[in-house]
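Then we have chain A:
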Amino acid sequence: MLLREGENGNRIPAGCAISGIFSKSGTRINGKQIIDSISVMHDRSNGLGGGFAGYGIYPEYKNQYAFHVFYETNEAKEICERYLDRHFDVINLSKIPIRRIPEIKDEPLIWRYFVDPLRTRLAASQLDEKEYVVRCVNRINTKLDGCYVFSCGKNMGVFKAVGFPEDVGRFYRLNEYDGYCWTAHGRYPTNTPGWWGGAHPFAMLDYSIVHNGEISSYDANRRFIEMYGYKCNLLTDTEVITYITDYLLRKQKLSLEEMASVVAAPFWSTIDHMEEPEKSRLKFLRNKFSSLLITGPFSILLGFTGGMMALNDRLKLRSMVVGEKDDMVYIASEECAMRVIEPNLDTIWSPRGGEPVIVRLYDEAMEEIGGDE
Partner candidate 1 sequence: MLRDYLYPEYEAVRNPDLCIGCRACERQCSNEVHRYDSDLGKMVSDSTNCVDCQRCVCLCPTHALKIVKSDHTFKLNANWTQEAITDVIRQAGTGAVLLSAMGNPKEYPVYWDKMLINASQVTNPSIDPLREPMETKTYLGKKSEEIQRDRNGNIIPETSPQLELETPIMFSAMSYGSISYNAHKSLATAAEELGILYNTGEGGLHEDFYQYGPNTIVQVASGRFGVHEDYLNAGAAIEIKMGQGAKPGIGGHLPGEKIVDDISKTRMIPEGTDAISPAPHHDIYSIEDLRQLVFSLKEASDYKKPVIVKIAAVHNVAAIASGIARSGADIIAIDGYRGGTGAAPKRIRDNVGIPIELALASVDQRLRDEGIRDEVSVVVGGSIRSSTDVVKAIALGADAVYIATSALIALGCHLCRSCQAGKCNWGIATQVPELVKRLNPADGKERLVNLVHAWTHEIKEMMGGMGINSIEALRGNRLMLRGIGLTNKELEILGIKHAGE
Partner candidate 2 sequence: MKRIYVNEEWCLGCHLCEYQCAFANSGMDDMVKALKGKTIHPRIQVEGDNKISFAVNCRHCSDARCVKGCISGALSRDKDGVVVIDTDKCVGCFTCILSCPYGAIMPSSDHSVVQKCQLCMDNASGEPACVKGCPNRAIVYEERI
């Protein structure tokens, strides 16, 4: 039985593989590297979902929002494009180039649009630009049948499909893209989802999440975050983690470290033994956002403009290792996924549960990509 995430209240847990590559100096890494990395963890996925997020891949359109859209039908595409025209200035549009291979079947129509919000519409909405984009995307995804915007950040893009991740990478011809950061995901769902939108990464604006785990706090997190205008349609962990990220970073303006102290908060017994002002700060964060504590196993890679963060659940119930070589940082579920692309790592370590690993572009590289963070 083919299921669609979230349909009829279906919740599909999944085990997974994740991998990430980051160049702090902004060196543009070819997409083939991330395919090579994720492919050695073949056994951690089961062919029912794979995907990638690349950052710095659209330097020529770095000031536009890059929408990647799945359409089930041409009619859906027409409806969606009419909607886009009413709300955005579409600077460029094209099919996303693919390579037809036997491993990837039943693809939807896959289109890409580089857009600017229509100034008049934006002003009339009284929203800030990002909120405007988010609301438009949510509207398309929830109200327009057969349309699904699966990537909408600037100078970044998500590529995902039903299949093994290495096949998905070849399908999307990722060797034709270069970026300073790549994340990848191979999925092992405990069900048979057939919908491409359900594959990962899951993205919102320039935040993208790949995640391995099944969080036991799911419904507590979901019911809380839905108070703040988010709608969890897919009922997947990754979706809710993405919304939590967006809420804490963009709306509550927390730093990445503060966000980590919310979702993987230290134990009270640990906080009690800390010195001030750290103690009060952590108590405050944990208490204020108590419903956003994520429990159960997870390892996540959060991609964002100019950086990447890795985080494990506080008990470290999922494997995750970090390796470094010069300005390059590699993070993956298994060490082999780093060794295959960089056999001579300078350092390799396993971050503790709840300890965020945050990497960012050097300042000059940040200016180069035009990041606004």
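With respect to how the candidates were assembled, all candidates are chains of the complex that A comes from, given by their letters.
Convention: contacts are C-beta pairs under 8 Å (C-beta built on N, C-alpha and C of every residue); 3 or more make two chains touch, one makes a residue touch a chain; residues count from 1.
Since we're looking at a predicted model, the values are computed, not measured.
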**Request:** Just give the number of the candidate touching chain A here, out of 1 or 2, all from the same complex.
**Result:** 1
**Message:** For a test of understanding, state which residues of chain A touch candidate 1 in their complex under the given definition.
**Reply:** 9, 11, 13-15, 190, 213-221, 223-224, 226-228, 252-254, 258, 265, 267-269, 277, 280-281, 283-285, 287-291, 293-297, 315, 317
